[in-house]
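Reviewing the structure listed below.
Excluded from the complex is one protein chain; the other protein chains are retained at their positions.
Take a look at chain A:
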Amino acid sequence: MQKMGKQKNKTASFSFWNWVIASIIFRLILIYFPKNLNLASRPEVSTPLTSFRRLAEGYWLKQLSMSPYAGSMYHGSPLLLSLLGPLTVKRIEGQPNHLLYSLVSVIADVVSAILIRATGKNLRLAYLRSLESLDIVKQTKASGEFFKILSPGDAAALIYLWNPFTIVACVGLSTSPIENMAVILCLYGACSRLVPLAAFGWVIATHLSLYPAILIIPVIFLLGCGPDAPPRKLFLQKNDKEEVLNKSKLPLGFSWRPITHFAFWALLWSAYVLVLCGISLKQFGGLWEMFKSTYGFILTVEDLSPNIGVLWYFFAEVFDFFRNFFLIVFHVNILFMIMPLAIRLNHRPCFLAFVYIAIFSMLKSYPSVGDSALYLGLLGWFVNELADIQFSFFLFCGYVGVSLLSPVMHTLWIWRGTGNANFYFATAMVYACLQIILVVEGVSAMLNHDRKLRNLTTSKPQDAKS
């Protein structure tokens, strides 16, 4: 039986690498299309923060020894400018214009996928271990309804690689593959207890797009109590009932050591990043200028060009004297949910991270499909837990429908002039609603899964009695 499983695993992993290579080839084919299929200027792909053209403009300004933040074109990190900037102008004869830059995005995607796979494996091991310690493996196997143990790592990695959103963001030369890679690096490091790596990922992700800062909570839980497991209460209950102190089966308690390590490394890395930024911006107004035109730009929603979010149209229409109020309300909406989610899902830090990522990619000021690609990929980690999520078919159809309709409405409004802004805004609203349903149903499915596990553990003695 075990042998067979191993063989199966082998074939699965083999086919996994096939699929990875196929996805790379698919990307390269798309890259060789002329003008990147015009994806680089699509509003779904390039927001003011991730746009390739703005990066090139920032690099051009810097080459002219002007501040890259002069004017309101570039709002990214100065480090990105010095790393990726030269690639925006480098051209190879006979090859597409931005081949090197596209290759960097492809590599970032593949690295993210590999890290997702590794983290997924980690999660699966932890899941199996916890099931064993609860002695419900057989039951779940017997019932067989939700325990076919798909390898969640492979699933998540392939979802990430083959998600049209990821492909579009990669081919469309946006910087979101790199931002996503930083987030995944952080989660991977926290899951495999590589504290410096986790701190590095967290600092870089925060530096690049601010919102991943709230991932510090799941990272602390991950470092403190290890990866996802059923609620700790359950183990205690079980131990109470069996009245056998089986210490080895008990999950670890909260330990502060890795967290202090993490804080130390995070401080170190952020000091390092700030020093690097300071050096590269020394003659252009320094760090304050950078914070103003990156974080300030994110928080004040200055650019009202359409994107797949809802805030652009809201702030284009809202009365000026309410503007600050609503800015606060919308950003606090992200923060308000942090505590309740952290309290309820503290035993599942990876899922908590997924929910946070989904929430901020829905409510962030300049969302792009690259952000959605990240949380849709991470969704693959929880295929087993979320097996009985509600409305999954409806959600799938919704995503497909919105991603087809939204470009159509955009064309009608911007290019043809026959539709108006409300058409496009309507698709953005629908998209926001879909994401809300996904988050809410995901959370409720996860809570139901925990209930189910508890039922199984609590009902077992009764079953034995009867």
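By definition in this document, a contact is a pair of C-beta atoms (placed from the backbone, for glycine too) under 8 Å apart; a residue touches a chain by one contact, two chains touch by 3 or more; residues count from 1.
Everything that follows uses one rule, which is that contacts and distances are computed from a predicted model.
Going by its UniProt record, the hidden chain of the complex is named "GPI transamidase component PIG-T" among "GPI transamidase component PIG-T", "NOP2 methyltransferase", "Telomere length regulation protein TEL2 homolog" or "Prefoldin subunit 6". Between the chain not shown and the residues A:Leu28, A:Ala118, A:Val318 or A:Leu395, the one that touches is A:Val318. Within the set A:Ile214, A:Met337 or A:Leu376, the residue that contacts the chain not displayed is A:Met337. When the full complex is taken into account, the listed residue touching the unshown chain is A:Ser305, out of A:Gln95, A:Ser255, A:Ser305 or A:Asn324.
Mapped onto chain A, the interface with the missing chain covers residues 41, 43, 53, 56-57, 59-61, 64, 66, 70-73, 302-306, 310, 312-320, 329-330, 333, 336-337, 340-341, 344, 362-363, 413-415, 417, 420-422, 425, 429, 432-433, 436, 439-440, 443-444, 447, 451.
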